[in-house]
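First the structure, which I've put down as structure tokens, then a few questions once you've had a look.
Of the protein chains in this complex, all but one are displayed in their positions.
For reference, chains read A and B in written order, and residue numbers begin at 1 within each chain.
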Amino acid sequence: MSDNATLPNGWQLVVGLEVHVELATKTKMFSASANRFGDEPNTNIDPVTLGLPGALPVLNKHAVELAMRIGLALNCKVQPCTFHRKNYFYPDLPKAYQITQYDHPLNVDGFLMLPGDVRIGVERAHLEEDTGKSTHFGGSSGRIHGSDYSLLDYNRAGVPLVEIVSRPDIRTSEQARQYVAELRAILLAVGASDAKMEEGSMRCDVNVSVHKAGTPLGTRCEIKNVNSIRAVGRAIDYEARRQVDLIESGGTVRQETRHWDDATGRTETLRTKEDADDYRYFLEPDLVPLVPEQSWIDQVRAALPVLPAARRNALAELCGVDKDGESAFVVVERGQDDYVREVVSSGGDPRRSVIYVQQAFAEQGPTPKVPARDLAELTILERDAKVTSTQAKTLLTDLIDAGGGDVVAMAAKRGFEALDTGALEAMVDAAIAAEPGAWQKYCAGEEKALGALVGAIMKSSKGKADGKAVTAILQSKRAK
Amino acid sequence: MQKLVEIVAGVTSGSTTATAVVEEHLARIKAREAEIHAFNLVTADQARKDAAKIDDDVKAGKAVGALAGVPIALKDNMCTRGVETTCSSKILQGWKPPYDATVVTKLRNAGAVIVGKTNLDEFAMGSSTENSAFGPTRNPLDISRVPGGSSGGSAAAVSAGFAAASLGSDTGGSIRQPAALCGVVGVKPTYGTVSRYGLVAFASSLDQIGPFTSDVRDAATLLEVISGHDPMDSTSIPQPAASLVSVLDQGVKGMRIGRVTDLPEGCEPDVLARLEAAFDAMRNAGATIVDVKLPSLQYCLTAYYLIAPAEASSNLARYDGVRYGNRVDAADLNAMYAATRESGFGEEVKRRIMLGTYALSAGYFDAYYGKALKVRRLISDDFARAYKDVDAILTPTSPSTAFKFGSKTDNPLAMYLCDVFTIPTNLAGHPAMSVPFGVGSDSMPVGIQVLATTMGEQAMFKVAAELERAS
Partner (left out) sequence: MSEPISKETVVKVSRLARLSLTPEQAEKMTSQLAGMLEHFRDIDALDLSEVEPMTQPYPLKNVMREDVEAKSLDRQEVLDQAPAAESGRFRVPPTIGFDV
């Protein structure tokens, strides 16, 4: 099923995303054990982490700072907030309650922009602590049911988390994927997290429901175990279809939590709600309110970097490309927009500058080896038709391999020179005369015949003809 | 039996040794502990080692701490690294914490000699120490009677001379009431002045650690050592501990002392008589007695018995047999949880967990826990109004003297009423202490409770010292 496929019979999709992000602090949220991925099990533990009798939590100031960066980057209001206990029993939850934020979270009422100026509301982004990790052994699938025992590692217990809850404004699986990708880019830009879905430092829970326009929102299902951006799209597509099929065959969607199985491409019931836990939220008596001073908030806001969307907008404006297009996305994602700016400042053709970097600089990182003015020079050569596009591509590779150089000299060395328009017209006339059949087919509307003509010209010109220019001439001749 | 301050003076001056002092206390333990059962664990070997070290330091001219050589007992709900800490519960029997509570570290740094961990009502829930899973403690003054609770063992240890001082914890009166029943001094300080790090939590917004001693000066001395800001406790007040010893001789001339006119009923007449005598003593010492009203007092028991169990139900959920403590094995996790907690917890603990879980649950939160928090505000406001007119307040500590074993165990509510005078200060977070002041008609000690406002320890101790002089 493709990403943008609409649901049949007028069904509409409503999606909300809850993203948990592990913060890039040195220590845990409420205690001073290390916050480190990959260490030997149970080597980053302390009384608080293990929920030992007598342990007390103390809030990590840097976690608060990073959480504020996230909130401000998402256009939230940062407000006085409190902590609550969420009570339930599970072995990876050492105190049998999680310290989280309930009715007064740190960040509220923000938004995130998607391509096409689609605005997705962010309801809240609050602080909480992560659980330990349980691994299940025995049983056939290594999954929960039917296993023989579980082993618990509490290294992750207490790691600082920010939970970002979107409003249910997402309408397609493509938007959901864009939301996650953009959120990730923002988290990386502000230095709040390394946001690696494959390592679990960024986790998505997807809420899906369907309804028909003008009717109330449908019952939603929460989908867990969605471990990649691609899975976000696939899971939504499957779940939406499952709900529609269920309703249309006379069934009702049950409010439940479902598990996404990436291997089979299906969601399955995980949690039945009959014995649903009552979390008995109450204010955490071991902590005191967090009231960030306005000066602190202002300081964090002032120190925020230019965010990816703003960078893409600026790049798009500079280079005359679509701000939601691939070149803007790719170049900013790689952190190469400042480089493109330099190339343009050195006189480079703006549009060509961004496209060259997009197409050829994947391996280069944020500080490419090719000096900006050398690349600028190349864009000018192509713009002024001193070399063909094909030749320019070759020279680009040469530049990258050599780490820079005098492109004019490199072009001469290769014997590149573009043919002027008059020479091209003559070559086109000659080709038409040599291939009357192809020319007739082309004039009759067979676009494929164009390829034969252009190919013949390129061959006879030994690559000195610019393919695009030749095509243009043929097209305008046919039009006459 | 020596006072704490005398021991320190003797040990630091060389007129006695820590070893001699600890041997004296260990001998008393040997003589009567089997009868009294103040301790879950006597740490005689380590105590002797610690005493010897103090003596070596004194001989070598090294500085020793403010509690050098003082034998101290700790309620068995304070974490002592490598030393069994059970909370008098089967679920923690055999558990050795991998860390020390902050107060324990402070005591060790001050040169105190820890002689053992004392018995308590299981998880500090009770008023008689009859809820201990390891058998009750007996009142050293009459072994057919309870020592009070929940810190019954700590009170008895001082009363019987097993330790020169002890630490207890007070959530609804668990230091003050046993102090009154055993004829010793017991102090619950302002909430936030003594660190709770390492104190096994019962009700987080009510618990405080405090001293039991044989006199007011010792209590002031010990409290000064264990008080102070702790960065490991977020509820710890970031102000230095008040100087208390220095005010003990200032007397109460010119002070205004409150008499609560709407005190809840149920107090024995002989106890009330001692309260009157206490007011007389204050008048004679130059204080003015002022009537105060605390209209919300009558609702405090309800508020407390909704708030404390609610917090406790959450604090005790960690006892699930997964990481520490005793586990009862079962085929699956939920069955293991249930079997572990069923066999590990006593009846009173289960009852309070049930009550607390109910009070917090969906649909009942506003009616119970939510309302209780508002009643808490009312009593706090009542006190605030009263303290505009007075510097301290006197009440009985306990409605009766030490009662007989088994006399209140049939009806939980009857036991809860023991705390009717002590609970309000926990709700408000205020300090209060019990000072022995005569005896009742059964010749058992009566304690008078001195209350003061937040951080009002100096006023409280001035009054307490005067009471003691008059007793």
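In this text, contacts are C-beta pairs under 8 Å (C-beta built on N, C-alpha and C of every residue); 3 or more make two chains touch, one makes a residue touch a chain.
None of these values were measured; they are calculated from a predicted model.
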item	value
Contact partner of the left-out chain, one of A:99, A:290 or A:355	A:290
Sole residue of B:428, B:444 or B:465 that reaches the chain not shown, by the stated touch rule	B:428
Chain not shown: contacting residue from B:197, B:345 or B:387	B:345
Residue of B:39, B:123, B:299 or B:437 in touch with the missing chain, whole complex considered	B:299
For chain A, residues in touch with the removed chain	25-27, 32-34, 40-47, 50, 58-64, 89-91, 134-136, 138-139, 144-154, 224-225, 257, 259, 270-271, 275, 277-278, 280, 283, 285, 287-292
For chain B, the residues touching the chain missing from this view	95-96, 98-99, 190-192, 205-206, 231, 234-235, 237-238, 298-299, 302-303, 305-306, 313, 317, 320-327, 329-339, 341-342, 345, 350-351, 353-355, 357-358, 361, 367-368, 370-378, 380, 412-413, 427-429, 454
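Please note the rule applied: only the chains that are shown with their structure count from here on.
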item	value
Chain centre separation (chain A, chain B; CA means) in Å	57
Parts of chain B lying in touch with chain A, wherever the complex brings them together	77-79, 85, 87, 92, 95, 97-99, 101, 196-201, 203-205, 231-235, 310-311, 314, 317-318, 320, 322-324, 333-334, 337, 357, 360-362, 365, 369
Partner chain B, residues of chain A touching it in the complex	47, 50-59, 85, 87, 89, 91, 94-97, 150, 152, 278, 280, 282, 285-288
